[in-house]
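Below you'll find the structure, written out as structure tokens, and then a few comments.
Every protein chain except one is present and positioned as in the full complex.
To keep things simple, chains are lettered A, B and C as they appear, and every chain counts its residues starting from 1.
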Amino acid sequence: MGKSTPSGQAGAETLPRRRRRAGRNEARAGVLFALPWMIGLAIFTAIPLVLTFYIAQARFQITGAPKWVGLQNYSAIWADPAVWTSAQNTLMFAMISVPIKLVLALCLALLLNRVTMLSGFYRTVFYLPFLMPAVAGSIVFILLLNPVAGPVNMMLQAMGLSPPDWLLDPKAALWTLILLSLWPLGVETLVFLGGLQNIPKDISEAADLDSPRGWHKLVWITIPLITPMILFNLVTGIIYSFQVFTQALVIGGTTGKPAEATLMYMVVLYRAAFRYFNMGHAAAMATVLFVVVLLLTLLIFRTARSWVYYEGESR
Amino acid sequence: MKKTSRIAPARVAQTLVYHAVMLAISAVFLLPFYWMAISAFKNNAEIFANPVLWFPDPIRLENLTALLTRDDFPFLRQFANSVFYALSVACAVCFSCSLAAYSFGCLRWRGRNLVFGLTVCALLLPGIVTFLPVYLGWTKLGLNGTYWPLIAPFFFGDAFFIFMLRQFFLGVPRELMDAARLDGASEFRIWWQIVLPQVRTPLIIVGLFAIVYTWNEFFGPLIYLQDRDEFPLSLGLFTFQAARAREWSISMTGALLTALPMVVLFLVTQRLFRQGLASSTLK
Amino acid sequence: MSEKTYAVPGSISRRRFLHGSAAAGAIMALPGATLAQAEGQLLLWLPGGSDLFCKIHTGLLEGFSSSANLGPATTVCGLGQDTEFTQALIGSITAGSPPDISMLWDSPVSLGAQGAFMPLDEMMKNSKIGIDTWPAGLLSSCQFKGNTYGLPVTAGVYTMWYNEELLESKGIPSDRASFPKTWVEMRKLSKEFTVWDGDTLVSAGFMPNRIPETMAIWSALNGGMLFDEANLKYMLDSEQNIEMMNFFLEWLDEEYKGDVNLIDRAGNFKEAYPDASSGLGPAFREGRQAGLISGSWLMGDIYADPVPTFTRWNMAPIPVGPSGTTAVSGTWPNWFVIPVGSKNPQAAFDYLSYLAIEGSVEWYQQIPDVPTNSQVSLKAPNSLIENRGAEFADDLTAFLATQAAIVTPMWNSPSQSFGNDQMARAMEKIYTKAASVKDALSDAQSAAQAELDRVMAG
Partner (left out) sequence: MGAVQLLGVQKFFGTMEVIKGIDLRVDDGELVVFVGPSGCGKSTLLRMIAGLEDVDGGEVLISGVEVSGLAPAKRGVAMVFQNYALYPHMSAYDNLAYGLRRSGMARADVDSRVRETAALLQITDLLPRRPKAMSGGQRQRVAIGRAIVRKPEVFLFDEPLSNLDAALRVEMRSQIARLHQELKATMIFVTHDQVEAMTLADRIVVLNSGRVEQVGTPREVYHNPANLFVASFIGSPAMNLLPITRGEDGSILLESGEQMIWPGGKIDGPPGRALTLGLRPDRLSLVGSDQGQISGTVHLAEHLGDETILHVQTAAGRALTLKCDGDAPARLGDLVQIGLDLTGACLFDPDGRRVQ
């Protein structure tokens, strides 16, 4: 007894043979409990992902087996003007709507980050649009922005402004779609608010003592401390905007009315798959989307190291 | 009285400005809701009236009866479909995701981190990337046109909800499970009798999120369903609006009644929603 | 803006919403989308789905089934009408449980070429509805590489519709013979009716065409074509077509302030149905538009729809363009196909034979889609006689027959819907001045040709 260390030479590199273990129940249960999900992940994500890459290189007949055509589908989408137009629109949409949405949500969160009688009410109001089904929301916007009798234009005209033809003018339509996407920013706002409320009070108070200027604290203390939330909102926002579909379909139909101004990548993809039944074309588009989103996400995460502050790091 | 007199006037002014700004923003956010709500009680002429009618006069309840009796917008049928769809998904998600989240959050096994990492990747994967083969699969099975493709996958779990639930499962003390193991409970029983009761609230939260998600889901039903009587409300509303472009009062009544259940659900369960939101972002 | 309130429509005809939103269309359905048919019992799928339309076809099929001693037949109405319907049909074929017969509102060529529908040629050989009993131009919309994949049993025939009252109010003769014979004349006449109140279009004459489906007719009227079937070439950017679009664009500039937005704000001047995306009303049927091009089915809708409408409508041949000399008409057929995997192909074909002759007569009586088989002779529809008198009805039916005889080939590309979408895209760009006529058309041309080549290579 006492300090016997017979295993000293077993060392790190030669782990002892694992024997019958009591804990194996837990490990077995762990696998069993995760099994349905692992099966689901395989059936509905992993295998389809691979098949998508496959279909993207096939000429897919509706009946019969797919025919291998190599990169033909890719050259076809490269040559398809609708793909280019929609990619341009989607990129514009994402690049404009995501930053604006984040800034607006941050402003709202900063405004909300104080305790008043009505803060519950405000929070509810900002969150509600998120619950509105996208179809219903888009339809209401069509009515709100009606050029002749819509209340928005009437109010703008009353204020002496000359409002655009929101849904008819190709130059304005994409902005209308962006406007529509800004409306449900409750989730982003509440995420930011959660971040703000997690800032320890002492840090906040220390910052107040250090500098009397509010913006100073915002730039040097508040924003750095909620960078994880900014990252989260940025990544989810971009992934979501690249896949915007419902609003675009309700507003612009499958042709992206007017003049393809609201034609989104997903709509073109939908059209290729379910109107022209050109699965190869659609799969190639999906693959391109996958690569672009993947690269963007990686890029964001890569740069995130330099601008995202995690509390855990300081410990 | 004395109390108020102590507050500095500058402070009062500041508060007033704050609330004025916030109420103005709130008004902007609420305008679509308000417009939808009042349009549901106007006829077309009143909806397009110039100047704008800010309050419906008369209040036309006949839109409601018209909506409920139309055969090109079987509202009640579609409402029932939506309820069925949402509840099925919510139940499936609560069951399947609590299994996986328990495994990821509470049990230790080799490969766990790998599988969970893949789950997070799946979360970031654009849905369309995997959609086409899945669609072709369901079609081959002849289940296109039914709710199977829309509900069945959730019985295997869902990356987002697993991620969300796992946050809660991580908070369940390990000792509780150890105690149950010592008490002779099987691993399944531990999950069912010991751990699940601890995450009852999170499960309700996940169920609520699943209901909202499903209620608003559009792409899946658009692809898989063709029969108007089988549509959920979101799709039913879309097809009605696209077809009956002129009947705005009915469209708006439909939109209002489609949005209303979610709004009410949210108002009743706000606290849970916010709790769920907080946990879905903790990365 | 004063807004008329429209009551609930009782029955809606089939193409009513197709133009509005290509994505959706009204989807009306009965349960049983996945219902497979049994041996000896016919199962029919119909797109669209007004009650009347559905009732007529249910009746026709049931009558046929009982007289042919088949089992009870099933008619499934309205699994969508455009993309969704095709999607459902393809789904059922892929799953191996298709209907025996399906109506289609898009050319069966492209899906037939992909192996979705049975070629009917063998069965047609020894049948009373053999190849030679169909107008070749119409049948070509079902043919690909020597196979016939469907039958255009009836068709809506396109003509110019005009408002006699409006013409008379300006002291212009309203009879068919006096209607303009050329685009130039029509454009001149149009000015008479176009009234602007500032930037608001109060009423209009005629419009430069904005319906992509009818573009083939306009192109033919200008001596051109959109698709050259013999050489399998799209001709979207041919000289005639560029001239046509330039003509329309000039017209827009001259008469409509060069701004389609202003037109669209004021109502739907494009066609005779409410516009789905802006929700504005059909100007023609509100009496604010002198005339437009539309299919013969509109007369059914005029009587069936509660949309404010007028009684003094009439039809005339579509005028010819500057480079064209021959007046032509066009159609939008109701195609019938027998999907691959049908359990009763012979019975299904027998039904098509019945429908093409006896059935189409009954059909035309209630919904004015013109029978196309040469063995059928037209008789004026009852609803028309009731509303406008026998003389007018007979005259109109005779007129429709003459129009049907001069239809130009259309719907005959194996990549029809893709080509149509490209044309729509080009038109929208041209009218919104997002691209020049030449650029827009040549863009559309190369895209459409590429898709056609892909389909042909497949």
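One rule holds in what follows: a residue touches a chain if its C-beta (ideal position, glycine included) is under 8 Å from a C-beta of that chain, and two chains touch if they have at least 3 such contacts.
Everything numeric here is computed off the predicted structure, so don't read it as measured data.
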> Of the listed residues B:A20, B:L61, B:V120 or B:A179, which contacts the missing chain in the full complex?
Replying inline: B:A179
>> One chain isn't shown here. Among B:L23, B:L123, B:I194 or B:V263, which residue touches it?
In response: B:I194
>> Touching the absent chain: which residues on chain B qualify?
In response: 173, 175-176, 178-185, 189, 194, 197-198
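To be clear about the criterion, only the chains that are shown with their structure count from here on.
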> If you average the CA atoms of chain A and of chain C, how far apart do the two points sit, in angstrom?
Replying inline: 41
> When the centre of a chain is set as the mean of its C-alpha atoms, what distance in Å lies between chain A and chain B?
Replying inline: 17
> Mind pulling the chain C residues that touch 2 or more other chains?
Replying inline: 1, 3, 21, 23, 87, 90, 94, 276-279
> Tell me, which residues of chain B touch at least two other chains?
Replying inline: 47-50, 136, 223, 238, 241-242, 248
>> Show me the residue ranges of chain C that touch chain B in the complex, using the header's touch definition.
In response: 1-6, 8, 12, 17, 20-21, 23-34, 51, 78-80, 84-85, 87-88, 90-92, 94-97, 274-281, 307
> What does chain C use to touch chain A in their complex?
Replying inline: 1, 3, 21-23, 83, 86-87, 90, 93-94, 111, 114-116, 261, 264-266, 276-279, 340, 415, 417-418, 421, 424-425, 428-429, 432, 434, 443, 446-447, 450-451, 454, 457-458
> Which residues, counting only chain B, touch chain C once they are in their complex?
Replying inline: 43-45, 47-50, 66, 70-72, 136, 139-146, 222-223, 226-231, 238-248
